[in-house]
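With one protein chain removed, the remaining protein chains of the complex are shown where they sit.
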Amino acid sequence: MNTSEATQFGFLDEFAKKEIRRTVLKAIAIPGYQVPYSSREMPMGRGFGTGGLQLTLSIIGRGQTLKVIDQGSDDSVNAVNLRGFIESVCPSVNTTTNTADADLIQSRHRIPELALTENQVLVLQVPYPDPLVIVEPSEEKRKIMHGEADYSRLLVKLYEDIVHFDEVTISHRYPTCINGHYVIDPSPIPRYDVPKLDQSKALVLLGAGREKKIYAVPPFTDATPLVFDDQPFHIENFIDQDGQRRACQQCGSTESFLDEYMDAETQTLVFQCSDTDYCTRYLSSRNNGALHSNTELDNSAEAVELAND
Amino acid sequence: MSYVAIKGGGTAISGAEAVLEFLRCREGDEGESVSVNAIEHQLRFLQSRVISEGGVYHPKLASLAIKQSLGDTLEAAFALRAYRSTKPRLLESPTHSGGELRLIRRISASFKDIIGGQMLGPSTDYSLRMMRMELLNESPEQFKQVAKDWLQSMPESDLPDTFPKVLDALRAEGLLPDVTSERDGVPFDITREPLVFPVPRSAALSTMARAETGSMLGIAYSNMRGYGDIHPTVAELRVGYLPVMLPHPITGELTEVGEILMTECEIVAMFEASEEGHKPTFKLGYGACFGHNEVKAISMAILDRSLQVGMEHGPSNPSEDPEFVLLHIDGVDSMGFCSHYKMPHYVTFQSDMDRLRSTRKGPTKMSTSNVGASK
Partner (left out) sequence: MSYDLLSNADQESQHYHLDSIWYADTQNEIFQSLMQAMSRPGSIHNLESRLGKSNTVTAVLATLSDAQVTACNHDSLITDEDWSLSQCQTVSADKAGYIVCDGSLPCSINPSQGSLVSPELSGTVIVSVKKLANELTATSQDDRLWRLSGPGVDGVIDVGVSGIDSSWIHQRENWNSEFPLGVDLIVVSETSVLALPRTTKVECLT
C-alpha cells in the first residue's frame, strides 16, 4: 500500500463531498443558520481549519484557482500546510497568492483587503460557530434561541460590557446579524473585517469542522454587527498618540489592518500590513506611480506584473 | 525586512518533519526499525487503544499509525480516522450479538459460578507491578522460547468457542428488563450524521465506542466517586473475536468476512423505583469497543447507564449530561483543538490589544515611550 492509493481527487470520498454540498445549499438558503453536517476527520488537526478545508475540497474543481491565507498571510505555516495538502490531493487545481486571481479563497482570521468580486467564493475557517455559547452552554437550548431570533441574553451581555467599560469589549468574533434573523459568529476576524460581510459581492461560506457546522453569508445580504443605537460599532483604530492614522512601515498604506510587533534591532514598536498580498502589491504600485485607494489596486497589480515580466 | 514570525512557513514545516524523522531513527547503526507485526503483538494494548479510538478495524494500519506517530496514541488514532475519510460506507452489517464472541477472557463480578465458568485469560489484574529487570536484556532466543513452551504445554482443549451471556440468566428470572429492539430501520451512524441533541442511545454508544479512553475514564470516575450514583457491578466482561457477517454481494446470503478483536462489558446498576404496574428491575449499562481495552469498556458501560439516567430524569451530574459527555470525549476533536492554540493568533491578539487599550484610556494610558516612529 502506498500513500497515493488512499486518496482520490479532493481526498474525501464522493459521498462525503455530496453531503457537504447539500449542506452548503441549505446554508445559503437559510442565511446565517448553522447547518449541522457529519464532518469527516481530515489529516490535519481539528482546529487547524478542517471545516474550511472540507468546504474547499468539496467545492473546488479541476482548473480552478485557489488562494489560502492565515492571519492575512499566504506564507504562514498553517496556510502553507493547507495549500500543500490541497495541491497534493487536487493535482489540477492552481494556487495563487494574488487575491484578484483566485476563484476560491480559504482564510483563517482575515478577509482580504482587496474587495472580493461576484466570481469569487470566500471560505472562512471557524473554531466556534455559535455566538450564543457565551451565554448558554447547552446547544439544545441555543437552537431554540436561534430559531426564535431571541438574542436578548447576548444583548444583556453587551450591555453589561458597556456598563463596566463604557464600550463593548468584544475584540474579534463580533456577533453579526445576517438578513435580520440569525446572529452568527463571523469567525475570529477582527472587527475591522466585519463590514466587508455586509452586502458582499462574493459568497462567504463558514465551516466549523470540529463543531460540525456549515453556515453562509450569501452575497448581497445584510450583515449587521450587534450594537445599541447610542453605542456605534467601532473597528480597530490605528491612531497614534498624535492622532495620525498609522501606516504600514513596509508599504506605507494607511488603509489596511496592521500587525504590530517589536523591531528587534531598534527596540521600537512597528506596524505592518497583516494582508501580505495587499502589502506587496501596494508597495509595487506605489513604486510604479502613486496610487492610494484599494479599488485601484486591482488594475495596478496587473500593471506591476507586466512590469516585472 | 523582518517578517520572521509569519514567513517561511514551507521551509519551517519540512524542517520540523525532518527533525522528528531524525529522532525516530536516531539510534543509527545500533538501531532497528520496529516492525508493524512487533507493534501489533508486543504493544498489544497500545495497538488496541489506537484501533478503538481510530474507529477503523485495520490492525496493520493501526500499527503503522503508531510507528509513524512515534507511539503518540492521539496522533495515531487521528491518522487512522483521516484515512477513514477517504473511504465510502458500502454496506451495513446485520446486528451482531456479543454472545457470538470467540472468547479469550471472560469474568463476572456478580456471580461466583457462571454458566461456562470464569475465564481469566490474558490479564495483569492480579500480577504484581514489579519491574521485570530480566526483560532489559531479553535475548532473541529467550523471546522465541516463551511462545514455544507455552504452546507445547497447552492441552488439547475441548472448551466451546462461545459461552452464554451471564445476564441471560437474570433476564430469564425477570430481574432485568427485556431487550427492546430500539433499532427500527437504520442505526445512527455518527460518521455520517452530526449529533444534534437529543440523540438516541445508539448515537451515544457509537460515540463512546471510539472515544478517547482517558477522557471517558475521567468522567466515569467522577460518577464512581460520588458525582453520580450508578454503583455498578460488572455482570460480565468479555474479550474475544467476533465473526463479522455481511450479505454476499450476489446471493445476499450472510457470509463471514473476517473477525474483529473486541471487548464487551455489561454492568448492572441498582434498581430504580419503577413505573406503576411494573415490578422493579436492575438497570443495565453497556460498553463495547474494538481491541482489548477493558478500562474503556467498563467506563463506557458506566457512562451508558449514567447517560440513560440523565436522558430520563434530566442530568444532575456532569456524567449524566449527554451534551457534556458526548461532545468532550472524542480524542481527535479535543487534541486537535488543544493543539490549534499553538498556531499564530496575531490578528485576534492585535484586536484584543486594541480593546484593552481603548478601555484603559484616561490616567492609566499606556506608555508611549517605546512606540517607534512609523512612517
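Going by the order they are written in, the chains are A and B; count residues from 1 in each one.
Heads up, the rule we're going with is that a residue touches a chain if its C-beta (ideal position, glycine included) is under 8 Å from a C-beta of that chain, and two chains touch if they have at least 3 such contacts.
Note that the structure is predicted; figures quoted are calculated from it, not measured.
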Given B:90, B:154 or B:250, the one touching the chain that is not displayed: B:90
Residue among A:35, A:86 or A:100 touching the omitted chain: A:35
Residue touching the undisplayed chain, where the options are A:67, A:83, A:108 or A:143: A:143
Interface with the unshown chain - residue positions in chain A: 8-9, 13-15, 17-19, 21-26, 28-31, 33, 35-36, 59, 61-62, 118, 121, 143-144, 146-148, 179, 181-182, 203, 216, 218-222
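The definition used in the following text is that only the chains that are shown with their structure count from here on.
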Separation of mean Cα positions, chain B and chain A [Å, integer]: 35
Of all residues in chain B, those that touch chain A in their complex: 1-3, 5-10, 12-13, 78-79, 81-89, 190-198, 323, 327, 332-341, 343-348, 350-355, 358-359, 368, 370-375
Of all residues in chain A, those that touch chain B in their complex: 6-8, 11-16, 19, 36-43, 45-48, 50, 70-73, 75-81, 84, 109-110, 127, 137-140, 143, 165-167, 169-173, 188-192, 210, 212-213, 234, 236-237, 240-241, 246-247, 249-250, 252, 257-264, 266-272, 274, 276
